[in-house]
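Before we start, here is the structure in question, set down as structure tokens.
Entry: subunit A
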Amino acid sequence: MVKKIIASGVTRPIMRRSFLKAAAAFGFAGAFPAILIRSANAAGTPTVVNSIRSLSNPYHATWNKGGAAFAKAVGAEYVTLVTEGNSEKGIADIKAILAKTGGNCVINIDPNDSPDARPIVEACKAAGAYVVTQWNKPADLHPWDFNPNYVAHISFSGVPYGKAMAAALIKSMGGKGGIVALGGIESNVPAIERKAGLMQALKENPDVQLLDMQVANWSGKEALEKTNAWLTQFGEKIGGIWAANDDMALGAVEALRADGRAGKVSVTGIDGIQLAVEAVLKGEMAGTVAWDPYWQGGMGLAIAFAAKTGKFDPSKEPKEHREFYGTGVTITSENAQTFYDANIKAEPKLDWNDIWGRASGQIQYN
Partner candidate 1 sequence: MTTPIEQITKRQPQPKRIRRWRVATWAPLMVLVLLCIIVTFINPNFLSFGNLVRITQSAMIPLVLGIGATFIVLMGSIDLSVEGVVTLSAVILSMLVLNGANSNNLGVLAVPIVLFIGSAVGFINGLVHVRLKVPSFMTTLGTWFIALGAANALLGGMSTRINDPFIRGLAVVRFMGFPWGVWLALFCLLLALIIQNYTRLGRYIYALGGGEDLAALSGISTFTVRIATFTLAGAFYAVGGILAAAQLGLGNAQIGTGWLFTTITAVVVGGTSLAGGQGGVLQTLVGVLIVGVLSNGMVLMGVPSSVQIGVQGLMIIAAVALSIDRKLNRIVK
Partner candidate 2 sequence: MSEGSAESVLSLVNVHKRFPGVHALKNVSIEVRRGEVIGLVGENGAGKSTLMKILSGVYQPDTGSIKIAGQATQLESAADANRKGIGMVFQEQSLLTNLTVGENIYLGNEAQFTRFGIVNWKALYTAASRQLEKIQVDVDPSLRADDLDFATRQMVELAKALTLEEHASDHLVILLDEPTSVLEQAEIDVLFARVRSLKSRASFIFVSHRLDEVLDLSDRIYVMKDGAVVADLVAANADVNTLHHLMVGRSLQSDYYREPLQKPYRDEVVLEVDGLSLDHAYKNIGFKLHAGEILGIAGVIGSGREELARTLVGFAPHSSGSLRVLNREVHLMSPAEAVDMGIGYIPRERRVEGLVLFLPVSANITLAGLEKLTRHGLIDTREERLLATRWVERLRIRTPSINTLCLNLSGGNQQKVVLAKWLNANVRILILDHPTRGLDVGAKEEVYELVRAVTSEGVAVILTSDTLEETIGLSHSLLVMRDGEITYRADSEPGNKPSQIEIIGHMV
């Protein structure tokens, strides 16, 4: 069974509270308008639609900003759909927007769960809308089987970035010592991939010892508790902490701070959220990886929009433009300031016409 793939560590699936899951979605549906319409626009220009899990985590909030920026750049009406972790709601909202626009729309979606991608793509094809999916889709669902409407699927491989962060951590420790690792929910694909990257890095650095690895379920709170226990168990032996996402990394930093050791033990995360970048600037974290959700939210729409408006014909594009890995930005103390100034302090400036600029190879399915 394909488990939920969590794009960002920020949103935890409701494992222990699954009995309340349906109620949760219900509650949220009441708390948020399902469809946030930003501005009305001239008929003819396709409506641009982002469908994401929620607006309550920094990752998707930034994604949404990117989408809004792109819509503004092309003068299109912009709609945000929020699934709140409920696949049925996600699919129903998409069908509603397809009906409302008569198919004159482009959709950039982070499907709540892999199986959701198929009915969504089929609905878009039937309505004549153009769609780009990110992160989650079944392995046997391919854009080229739904020409031209299913324009592309974008994902990020966790392996190279998990490895890059481990490398940055090891480098900051001077190439030797003991580390501990905080993993995401064990069944999540990103958690598995990032961990695989960590293991590769460890194999290449025999002087570094993995003291322990614990699952902290993407949560800063749990990471703080695990780190606390490690500080007792391993004490000075801990030279670095590798975390599979930024929230857990920041939790570890706070545990170190309460112990008076923040900045003395290296910590790395992945995701590139603002607080993590700031922590890198302050020297409390050794690095993180920015997926650039701003790019994901805007460029996903830009690719679909270009196809919809006839700028290119998806069916004539090579497969490495149809199912590709995006490029993450590795942030360490060397480039943190530059990244911060360009992407966080100021509104990021992206060239919406450079649609293949970050395509780095066709996705491999095992």
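In picking the candidates, the idea was that all candidates are chains of the complex that A comes from, given by their letters.
As a convention for this text, contacts are C-beta pairs under 8 Å (C-beta built on N, C-alpha and C of every residue); 3 or more make two chains touch, one makes a residue touch a chain; residues count from 1.
All of these numbers come straight from a predicted model, not from anything done at the bench.
Visitor: Which numbered candidate, 1 or 2, lies in contact with subunit A within the complex?
Guide: So the chain touching subunit A in this assembly is 1.
Visitor: Enumerate the contact residues on subunit A facing candidate 1 in the complex.
Guide: Its residues touching candidate 1 are 10-12, 16-17, 20, 23-24, 27-28, 30-32, 54-58, 60-61, 183, 186, 212-215, 219-222, 224-226, 228-233, 235, 247, 250-251, 254, 257-259, 273-275, 278.
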